[in-house]
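Only one protein chain is missing from this complex, and each of the others stays in its spot.
By written order: A and B. Residues from 1 in each chain.
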Amino acid sequence: MSKELLKFRITELLPTATFDDSGEWLNVELTAAEWPTLAGALCKDSHLALDYMFCLTCIDWKTHLTMVYHMTSTSFRHSVVVKVKLDRDKPEVVSVSKCWRTAEFHEREVYEMFGVNFLHHPDLRLLILPDGWEGKNPLRKDFEDPINMIRL
Amino acid sequence: MYRETEILQQTSPGIIGETGEFTINVGPQHPATHGVLHLVITLSGETIKKVEPHLGYIHRSIEKMCESLNYRQFIYVTSRMDYLSAHINNHACALCVEKGLQIEVPPRAQVIRILMDELTRVASHELWWGAMAMDLGAFTPFFHAFRERESINEIMEETCGARLTMNYIAPGGVVQDLHPDFQRRVKEFLKLYKRKIHEYDELVTGNIIFQNRMKGIGMLSAKDAISYGVTGPAARGSNVSSDIRKIQPYEIYDKLEFDEVLETGCDSFARYMVRIREMQQSIRIIEQLIDNIPEGDFQAKTKAVLKLPKGEFYTRVETARGELGVYIVSEGGTTPYRIKFRSPGFSNLSVLDHIARGSKIGDLVAMMGTLDLVIPDIDR
Partner (left out) sequence: MTAKQNTTSDFPGQIEELPGGGIVLSKLDDIINWARSNSLWPLTFATSCCGIEYMAVAGAKYDFSRFGFEVARATPRQADVIIIAGTIVNKMAPVLKRLYDQMADPKYVIAMGACAISGGPFFYNTYSVVKGADHIIPVDVYVAGCPPRPEALLHALISLQQKIKAGLTREQIRTGKE
């Protein structure tokens, strides 16, 4: 499907979505409240069939956080990127692990690295960092660790 | 207190749960875990009830480190991530930077990169084969696998200078031109390989004990494979077409003739056969290219200090384990603002719990072997 058709279909599912055409794939920009409705629809819709999520990450812009979800369809081979803007002081978003099971591990990693709370996640706890690192979110831009991090 | 200490205290025989279940630890130091993977397995007798991976024993904070390295430096750290396909990792990062700077890579460099990629893929599958046979108790295939791998390592050493973490790629092409003896050496390797490939079938694949240990074990349906994000040979063993070289060809893969190997068995034996056949397809690609390396530059002209424009760039390549994604968010400076490596092992590991439930603990090793996990790739 081309970008225009994708835009059309996504606007049918969620009229308030905004788009950004400039990159390689179609970027959809949402707020955290709009994401649950679109998430369920994207994986179940037979025209879009976005069944494979290949990247789930978060970016720390110093004023807010952005969750980035990259999805593609194994049947139609089109890809969509969804960006969800989160508040920096209390970042919360609904977990998508029911639609895409790969999100279980990816969201745990974002939880420990950035401190984003995923609602309705089956098992949200530290994955890669050792015990005792709850609350310290290393990939945030204001993370300081004078003991371990030796600056060049 | 560290979690493994708590779990160790639970394994004393007096504390078997009311359902007769007990918990054991596999790893982090264990010969079969291919790195430092800690699995906490809940067993009832010999049947597995739940497998929980504990990661982080080789977490080297590569993503944070790359935020302070510039675009020529960060590539060399990534070859330590999935060190068995080190060349392909470097290739992915170079492709991402070239996408941002819109550099056109000369054809000679493209062919050299693909030749090295395919040689690395063969070497990685060789080591996988040897290590997996060793996990199942057969020590001899390990030495056969390393014999082939040493031939490839010698070629790499002559051309790139290093055997394992060969940092041979720079954005724009390759760092230096091919060694003059390269074609001769690769042709010798191909001759040797073709003479010896039948040994693999005789030693391992046709072995009745091996087949009984692998057939019907670790069933992974296609729908689950897609939902869990499994890529690479593990997904192709369940008939999911996921080869990035065919779906989104990069460099000159669209001009080469090779098959995407798919198997419908969905079990461990199918994943095993996918990798054996992929080695043969890689040899086919090498044969097509080795006599047709175009003349020309081996590197495009680039500035000494690279600055990507503001924006986001994503590249997908096919490593020996699956799909590697490199996602660079740039703010216009000399260092990336955020880098994310979508590693294939991370998603492949998440399916281990799903496929291991209900099978015996002796089969867990066969399943982990066919998923081909390299733990530094998962922890980054």
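Assume a contact is a pair of C-beta atoms (placed from the backbone, for glycine too) under 8 Å apart; a residue touches a chain by one contact, two chains touch by 3 or more.
Note that the structure is predicted; figures quoted are calculated from it, not measured.
The chain that is not drawn here is touched, among residues B:E150, B:D181, B:D201 or B:E331, by B:E150. Contact with the undisplayed chain is limited, among B:I58, B:V175 or B:I252, to B:I58.
Checked against the hidden chain, the listed residues B:L127, B:M214 or B:V230 yield one contact partner: B:L127.
Among the residues B:P31, B:G137, B:G206 or B:G362, only B:P31 touches the chain that is left out of the figure. The residue from A:L5, A:L119 or A:M149 that touches the chain not shown here is A:M149. Residues of chain A that touch the chain left out of the display are 129-130, 138, 143, 145, 148-152.
By the touch definition given at the top, chain B reaches the unshown chain through residues 2, 4, 28-31, 35-36, 56-62, 64-65, 67-68, 76-77, 80, 83-84, 127, 131, 142-143, 146-147, 149-150, 153, 163-165, 375-376.
By our rule, only the chains that are shown with their structure count from here on.
Chain A and chain B, compared by their mean Cα positions, are separated by 25 Å.
Within the complex formed with chain B, the chain A residues making contact are 22-25, 51-55, 57, 59-60, 68, 70, 74, 77, 100-102, 104-106, 109, 126-131, 138-139, 143, 151-152.
By the touch criterion given at the top, residues 1-3, 55-56, 59, 61, 63-64, 68, 224, 226-229, 231, 240-242, 247, 311-312, 314, 316, 323, 325, 327, 329, 337-338, 340, 342, 346-347, 349-350, 354, 379 of chain B touch chain A in their complex.
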